[in-house]
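Here the complex is missing a single protein chain, while all its other protein chains stay put.
And then chain A:
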Amino acid sequence: MSVVTNTTTIGAIEAPSRRNTELALLGFAVAIPVFAYLNVGLAIDGEVPSGMLGYGLGLALLATVAHLVVRKWAPYADPLLLPLATLLNGMGLVLIWRLDQSPRLIATSMRLYKSFSPDAPSQMMYSAIGIAMLVAVLLLLKDHRVLQRYTYISMVAALVLLLLPLVPGLGSAVYGAKIWINVAGFSIQPGEFAKIVLAVFFSGYLMVKRDALALASRRFMGLYLPRGRDLGPILTIWAVSLLILIFENDLGTSLLFFGMFVIMLYVATERTSWIVMGLLMSVAGAVGVASFAGHVQARVDAWADPFACAKDVAACDQMTEVLMSFGSGGILGTGLGQGNSDLIGFAANSDFIFATVGEELGLAGVMVFLLLYGLIVERGIRTSLAARDPFGKLLAMGLSGAFALQIFVVAGGVMGLIPLTGMTMPFLAYGGSSVIANWALIGILIRISDTARRPAPSPAPNPDAEMTQVVRP
């Protein structure tokens, strides 16, 4: 008689997918912006805004589509990422619509361009494209590890994207920063997409080279110095970010890329010396460029003492308006639709949209928004921790790190913590490229988290189980 023992006794316990949690949270993520929309309408016109039904239904439809796709194709995804992004996107739409109602901004636009077109409908369209992007990522990218194959293609793509604004006839400079290109009547900010593509390249490259970078090094003054040939990529990235800074006048993007690279390098190699080197190089680069490029110099002046230079420099005037907007909000804010953040004028609904949050929702509102962003970053890093493959870990970390840096650079810039840079708050600010790219980013994080949280596949039945029998004579 033979005793057959099956080694696969640990059955796969169905892990909770948390899809219903996500659905409930999405309900709030749609309801809150709808109430905010109502709030703006009542404050400005004293009546329920006519577009409320369409707006609410539109947002709900987008959220439903995204939810169903996640439920079907990424059932184990993190349940917070989608509701958080939806809430921020919805509130961004409300804030943009609120600024569309400003008679001051309308009058300024009429004076400068002889026409005024509201931005909220376009932003709604971009949001729809963004959700489509999310759906596309989830449908086409069944496994994030596929991206590993495109490591070097990503590098080339990222460089092309970054350099596009410099191509004559294609790039266009707006207020000093050359970060837009014009294609078929649309203004696109390639930098937003380059962020994701670069993260893919870094992850692929570092996954392969991490051992060489971590182990083959000389010890010097307590620091592990890498070999020259391993130093190559970091120097390349440093040079590229400096080039962006110099030729495109884009302080924020270069800081973002370089910071993202240093973080990923540190995570991949576990060597603190990379951070020290990275910081030294960024300080050297920043000081070097700041002393040459007038654009950057002006930004630093505006940051150091905005009220002193506001008399003659437009950039400082903008900064003082933003600061006074925050200050006028106080603790609870004026209430949606009742502030004067439109005094900022140019870019009030893109680069400076956070000032509207500050003035109309106050300290309380700003802290809520910062914590919402903080939660997205936290969920991203958690995904990275949970990921089982190094590529997924690095990619999730790179994307969430870049997201965190972008929040810090933009919010810190408008609040006067660091010099102002030309970047926008993800999801809140008006701009197609930003919304679409950030939805793609969320899509990738959802995909990685789905893979990470998916229950481990049950081991294949051991073919030897049948063969190796204890035969008792």
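Operating definition for what follows: contacts are C-beta pairs under 8 Å (C-beta built on N, C-alpha and C of every residue); 3 or more make two chains touch, one makes a residue touch a chain; residues count from 1.
Criterion: contacts and distances are computed from a predicted model.
Chemist: UniProt names the one chain left off this complex as which of "Oxidoreductase", "Acyl-protein synthetase", "Branched-chain amino acid ABC transporter permease" or "Penicillin-binding protein"?
Modeler: Of the names offered in "Oxidoreductase", "Acyl-protein synthetase", "Branched-chain amino acid ABC transporter permease" or "Penicillin-binding protein", the one UniProt assigns to the missing chain is "Penicillin-binding protein".
Chemist: If the hidden chain were put back, which of A:86, A:101, A:241 or A:328 would touch it?
Modeler: Touches the omitted chain: A:328.
Chemist: Consider the whole complex, including the chain that is not shown, and state which of A:87, A:141, A:194 or A:267 touches that chain.
Modeler: Within the whole complex, the residue contacting the unshown chain is A:267.
Chemist: One chain is left out of this view; which of A:147, A:411 or A:428 touches it in the full complex?
Modeler: A:411
Chemist: List every residue of chain A that touches the chain not included in the displayed model.
Modeler: Residues 103-104, 106-107, 263, 266-268, 270, 307, 310, 320, 323-324, 326-331, 340, 343, 358, 362-363, 366-367, 370-371, 373-374, 377-378, 381, 384-385, 390, 393-394, 397, 400-401, 404-405, 407-408, 411-412, 415-417 of chain A touch the chain absent from view.
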